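For this depiction, one protein chain was excluded, whereas all remaining protein chains were kept in their positions.
Entry: subunit A
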């Protein structure tokens, strides 16, 4: 469904991603693991269209989308949850969600229905409906950006470090959520430093090191053969 071939991302002279190839099949949850600076976020932002690929191709259902704009990628069915969360802090929770369903704003009934589903899934968001998103806690903001991404009814969800800086109990909730989304048939690419948690929900995993794929395989294989502690240190 999603296929990257020899993709490179550069920041000026620095090659953050040095020719990586990876695949995600329909309904699969693929984890992208690695230390800080391995190029995971750059890869994800490149798929989302927010960073230009310097080389290589990105295909979606066989179609070349390498140079698509971020807004075109959303219309192609790719939704992104960024590492920095990026709620719009001065917009209310409701307004943030309204923008999540921007591309299908004419489908009012469908949007309203999905919104109710999101509130059932994340009751905290319903409680804080009219509050500026900047006043939410980190965990609530994470729930908001996931709900916002889902409201575009994506086929592929790109999740960047959903556990970053959150309390363990919230992390558990978020991963439970990811499991629910996966069971609903959504294809997910998950970037995560919490390798153990990621491998527990993933089907397959890629390990990145210094901009390259260092290892790949089923989640069980990667879990068994890779020293998860060393991953954090870039070993």
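The rule we apply is simple: a contact is a pair of C-beta atoms (placed from the backbone, for glycine too) under 8 Å apart; a residue touches a chain by one contact, two chains touch by 3 or more; residues count from 1.
Just so we're on the same page, contacts and distances are computed from a predicted model.
Undergrad: When you check the chain that is not on display against UniProt, which of "Tol-Pal system protein TolB", "Branched-chain amino acid ABC transporter permease", "Beta-ketoacyl synthase N-terminal-like domain-containing protein" or "Response regulator receiver domain-containing protein" does it turn out to be?
TA: Listed in its UniProt record, the absent chain's protein name reads "Branched-chain amino acid ABC transporter permease".
Undergrad: Have a look at A:95, A:203 or A:221 and name the one touching the chain we're not showing.
TA: A:95
Undergrad: Can you list, in ascending order, the subunit A residues touching the missing chain?
TA: Interface residues of subunit A facing the absent chain: 48-50, 69-71, 73-75, 80, 82, 84-91, 95-96, 98-100, 102-103, 105, 134, 136-138, 141, 148, 152, 164-165.
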